[in-house]
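On to subunit A.
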Amino acid sequence: MTHIGYLIAGWGISLGAIGLYAVSLIRRGKVLAARVPAENRRWITSK
Partner candidate 1 sequence: MREIWALTRKDLLIEARSKVVATQVLPFAMVILILFGLALDADRSSLRSFTPGLFWVATLFAGILAIQRSVSVETQSSAFEALRLSGAPGWKLFAGKALAVALQLLAIEFVLALGVVVLYRSNFADPVLVVTAALAATIAIASAGSLYGVLAVGMGVRDTILPMLLLPVLTPVLVAATRAFDDGLGTTAVNGWSWCGLLGLFAVVYGAIGAVAYAVVIEDA
Partner candidate 2 sequence: MPIATVEPSTTAQEAVGTSSRLTKILGFACLAGLAVLFLLAFVLTDPDERVDEATNIVTGQFDAVRLLYVHFPVAIVTYTAFLLNAVGSIMVLWKKSTWWDITAAASAEVGVLFCGLTLVTGSIWGRPIWNTWWEWGDVRLMTTTILFLIFVGYLAYRRTMTDSQVRAKRSAVVGLVGAINIPIVYKSVEWWENRTLHQQSTLADLAVEDLTLFAMIFGMVVFLGVYAWLLIHRFRIGWLEHQAETTGLEQAIAERRAQAPDAIRNAVTQARSSEPETGVHQ
């Protein structure tokens, strides 16, 4: 396959960055949820 280096770089950076961000979101979520014990209701309606 031609341009294989570019393909690996492009796809790798994209999926890698998204994956890292997803992991960081999950971690942040766990830390925050621990700090907000009684109010673990997740949705608020718009008002």
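Simple rule for what comes next: a residue touches a chain if its C-beta (ideal position, glycine included) is under 8 Å from a C-beta of that chain, and two chains touch if they have at least 3 such contacts; residues count from 1.
Inclusion criterion for the candidates: all candidates are chains of the complex that A comes from, given by their letters.
The shown structure was predicted, so the numbers you read here are calculated from the model rather than taken from an experiment.
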Chain touching subunit A (counting every copy) in this complex, out of 1 or 2: 2
Touch list for subunit A against partner candidate 2, complex: 1-4, 6-7, 9-11, 13-15, 17-18, 21-22, 25-26, 28-30, 32-36, 39-47
